[in-house]
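A single protein chain has been removed from this complex, and every other one stays in its place.
Order of writing sets the labels: A and B. Residues in every chain begin at 1.
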Amino acid sequence: MWQQLEIHLTAKNRGFHLITDELIKQISTINTIHCGILHLFIKHSSASLTINENADPTVRTDMEKHFNVIAPERAPYYQHTYEGDDDMPAHIKSSLLGASLSIPITQGQLNLGIWQGIYLGEHRDHGGSRTIIATIHGE
Amino acid sequence: MWQQLEIHLTAKNRGFHLITDELIKQISTINTIHCGILHLFIKHSSASLTINENADPTVRTDMEKHFNVIAPERAPYYQHTYEGDDDMPAHIKSSLLGASLSIPITQGQLNLGIWQGIYLGEHRDHGGSRTIIATIHGE
Partner (left out) sequence: MWQQLEIHLTAKNRGFHLITDELIKQISTINTIHCGILHLFIKHSSASLTINENADPTVRTDMEKHFNVIAPERAPYYQHTYEGDDDMPAHIKSSLLGASLSIPITQGQLNLGIWQGIYLGEHRDHGGSRTIIATIHGE
């Protein structure tokens, strides 16, 4: 069984956001898969998808603070500056974190660890709605 | 052909560990796949899976030293501190390196480069046993 869906996330502020529920409620066929994989792909090069802790929100704010250190604005050697100070760091963060996730589906559910959730990394100041292609495949 | 296995790794010290053999000997069905993909997913947000050199062990110790620079303990802006100094850096490393791997299977074997192996990134001081979901899919 193969299925593909285009999902449009609501616009989010810059930072890391737990989007497990927003995604899953739009991918109802996960329930029908006994064994398979959910693949998520974000169609943007200034945002990212990653897995991290789904509990304490300070993990997300600390992630944002520290990725701003790893990929700072206004590094003196940046030449790609005409799209704004937040743009080149957003490209770097996108490649550090990645544009896609693959998550096992087991007996009708995502087989995440109890403390794991799906994060959107919104790396632009005003990124707007982001589009994700969800590919569900299994039996 | 789809198969899923839950694999429990032995507890490891903090650092990077070559786990190719520990994993493969528990996934015997790779031998039966002519063309496919092995997907590995670690069910934790303070450990990671990555591919790197399988030969000189100083690659692993240098990786540990340098990831401790990229994601240091006790950054003054961390708010998520109540799980220990090693916890917030572990979350950052987990997202930088990733929770999953997809590796091609070709004629009954993982199609890794001759110098490539599978690493566990154990980012906690006392992480204990880690659980990996292996999904084997192919024909």
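Here is the rule we use: a contact is a pair of C-beta atoms (placed from the backbone, for glycine too) under 8 Å apart; a residue touches a chain by one contact, two chains touch by 3 or more.
In this text, all values refer to a predicted model and were calculated from it rather than measured experimentally.
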Residue of A:Gln26, A:Thr58 or A:Thr135 in touch with the missing chain, whole complex considered: A:Thr135
Residue touching the undisplayed chain, where the options are B:Thr81, B:Gln116 or B:Thr131: B:Gln116
Absent-chain interface as seen on chain A, which is shown: 2-4, 39, 41-45, 70-71, 75, 77-80, 88, 91-92, 94-96, 98-100, 102, 131, 133, 135, 137
Absent chain, residues of chain B that touch it: 35-37, 50-53, 56, 58-59, 61-63, 65-67, 69-70, 96-98, 101-104, 106, 111-116, 119, 138-139
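The criterion applied here is as follows: only the chains that are shown with their structure count from here on.
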Copies chain A and chain B - rotation angle from C-alpha fit, nearest 5 degrees: 120
